[in-house]
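One structure is given below, encoded as structure tokens.
Only a single protein chain was left out; the remaining protein chains are all shown in position.
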Amino acid sequence: MTDESPQPSPAPLARRLVAEFLGTGLLVAIVVGSGIAASQLSPEDVGLQLLENSLATTLGLAVLIAVFAPLSGAHFNPVVSLADWWLSRRSGDPGFAVRDVAPYAAAQVLGAIAGAVLANAMFDVPAAIATTMRATPSTLLAEVVATAGLVLVIFALVRSGNARIIPAAVGAYIGAAYWFTSSTSFANPAVTIGRIFSDTFAGIAPASVLPFLVAQLVGAVIGVVLVSFLFPVHAAATERDWSKVPAEVAK
Amino acid sequence: MTDESPQPSPAPLARRLVAEFLGTGLLVAIVVGSGIAASQLSPEDVGLQLLENSLATTLGLAVLIAVFAPLSGAHFNPVVSLADWWLSRRSGDPGFAVRDVAPYAAAQVLGAIAGAVLANAMFDVPAAIATTMRATPSTLLAEVVATAGLVLVIFALVRSGNARIIPAAVGAYIGAAYWFTSSTSFANPAVTIGRIFSDTFAGIAPASVLPFLVAQLVGAVIGVVLVSFLFPVHAAATERDWSKVPAEVAK
Amino acid sequence: MTDESPQPSPAPLARRLVAEFLGTGLLVAIVVGSGIAASQLSPEDVGLQLLENSLATTLGLAVLIAVFAPLSGAHFNPVVSLADWWLSRRSGDPGFAVRDVAPYAAAQVLGAIAGAVLANAMFDVPAAIATTMRATPSTLLAEVVATAGLVLVIFALVRSGNARIIPAAVGAYIGAAYWFTSSTSFANPAVTIGRIFSDTFAGIAPASVLPFLVAQLVGAVIGVVLVSFLFPVHAAATERDWSKVPAEVAK
Partner (left out) sequence: MTDESPQPSPAPLARRLVAEFLGTGLLVAIVVGSGIAASQLSPEDVGLQLLENSLATTLGLAVLIAVFAPLSGAHFNPVVSLADWWLSRRSGDPGFAVRDVAPYAAAQVLGAIAGAVLANAMFDVPAAIATTMRATPSTLLAEVVATAGLVLVIFALVRSGNARIIPAAVGAYIGAAYWFTSSTSFANPAVTIGRIFSDTFAGIAPASVLPFLVAQLVGAVIGVVLVSFLFPVHAAATERDWSKVPAEVAK
């Protein structure tokens, strides 16, 4: 998601899937690992644990997006892949192909599970299914808001020509969303599934997962609608530097 | 507030008002929501609560400005809209029209109230009018300083050709102002009114609101005077890259 | 300290002095004010107080430099003014004139005192001379290191053509130096004098001031020597984009 995107010739799918696997895996390793460290080292204040957990995620997520965006787009998130396909569908450039959505989602989910397993191993925590129940009406509302906001942030920046700041912006958004939502902002079906596999600070019990996924999908739809209304393609075009718009789009 | 501003053809007013409504609403949801989370999770240290609250706001506000600035200017604040109109009044480009100030302010206030209601809902907190009295001579002085500083930061960066860093700078400024002012830096009439509608960490009792608004207006006037003295238009022109100044301004 | 510097025609001295007065004043208001808030709100852990104080300063200082650099250079510090004069003395461009050093220093010291008074007023703290003794052999060594590092950071970035990141870099450097030095890194004679005037968390007793100033001067000299050795002018020239070097320097 640097100035070079859309890339003239994208990397082969296999390499892009490895990038999505690694990126999502390291993201979950950061979320789960820093959660374990925080709860071990700051046992007396849950807020301090969440502060440590959220700051580590803010910093680490921004770096992961910067590293992998030139290769795979750094989605790390099935609803971002879906939204990318939908929103780029009618634009002049090739965009993200619908046939890539399912492989991307698979790589993301597998990566997320591997990341949780890696975090357990690094902290010598026994593998176990998480037992933290998280789904309530208010946390599900929070997941809707968190995911809608995530989709809005990413694609508003894309459409207004500011994609180069997406790594920092998404890291910062998630860092804030840990705090302003009651769910601590999962906002990502792959990461939600991965976090089943560590019964620690950042874990989520399987019974809470399906409601979370539904809420995230609803949020993604709201986010896509907001982007489409606020940043319709032709408006985005007028707001960017015309000299950089490809001829086939500018006509 | 990216390189593209001033935009060749601004978005229709309706879309810009939706942007101001959403941006101000999400800002208040961040301030109020992270305040609720912080006070629930770190019950023993008010400073730690404010640290959590202020870091979430720093990160979230920067993102919101980056997202909405290309569309509406990302004012989220009636005194910023007023100052933008006043300071762009005599410049060569069209600037922010005086007829847009009132609709912007209305969208901001409604958004702020909606944001507080949303935060209450996400945390399952009952709707209630805030009871935290905040107006004292020292906090009112603090609001004057905080608002003057905010106006100075925004329009100094605009006039010196550094508008592209306004998202990060305003987020950082507010993050610091939470701490260096005794009022925790409201600095925004719309947000102040919105924060009436949550009787939680970030709430403000109605009786404190009018004094806060007056202090904010005084601060805004001081900020405008400072900007006008320190960065008079012709000086700003000499300080920027002449090759980028439109011909009609450079003559 | 943006791309536009060196400015084709600098602002009049009076306006630059107002900028140095305001910038140094707000810097001290941030340091002292956030120190008061931190010690009041987190009474049980001095480290947490310093974390709050240092993060507020990191954010606030970066913003102040970004705001005032295009106008006055945003020195806010007599040893930076001295180093700027000395290091620009022999370069092709006019640089910072020796006749401006004393007025700058006066504006900085007056601003620093005003900033401490303002912080006291915002927090309703009675005016008093600080009583915190700070000078020991190890804190004086720390001030030497902190000031040498500050001068090195600023002028290494200037000479390698990266002046545009000075606001963020100096904010971050001071944020780190709060922690890695035993003195909490004053590194600034004007700010040191200003901090006499608040008997609070960030205050310094008058008896400790002279040793601190001497240590800061020694550090500044070391910093200038390091810059001169590591980044001699001709090396800086080869490291920057030749196409942007003015003809009179490139020959």
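Per-chain numbering from 1; labels A, B and C assigned in written order.
Operating definition for what follows: contacts are C-beta pairs under 8 Å (C-beta built on N, C-alpha and C of every residue); 3 or more make two chains touch, one makes a residue touch a chain.
It should be emphasised that the depicted structure is a prediction, and the values quoted were computed from it without experimental measurement.
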List the neighbours, among the chains on screen, of the chain that has been left out.
A, C
Where A:Gly33, A:Gly73 or A:Gly203 are the choices, the one touching the absent chain is A:Gly33
For the chain that got dropped from the picture, name the residues of chain A it touches.
2-4, 7-9, 11, 15, 18-19, 22, 26, 29-30, 32-34, 37-38, 40-42, 44-45, 48-49, 51-53, 55-57, 59-60, 62-63, 66-68, 70-71, 118-119, 121-124, 171
Touching the missing chain, which residues of chain C?
45-48, 50-51, 55, 58, 136-138, 141-142, 145, 149, 152-153, 156-157, 160-162, 165, 169, 172-173, 175-182, 226, 229-231, 235, 238-241
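Definition applied: only the chains that are shown with their structure count from here on.
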Between chain A and chain B, what distance separates the C-alpha centroids? Give it in angstrom.
27
Residue numbers in chain A touching 2 or more other chains?
none
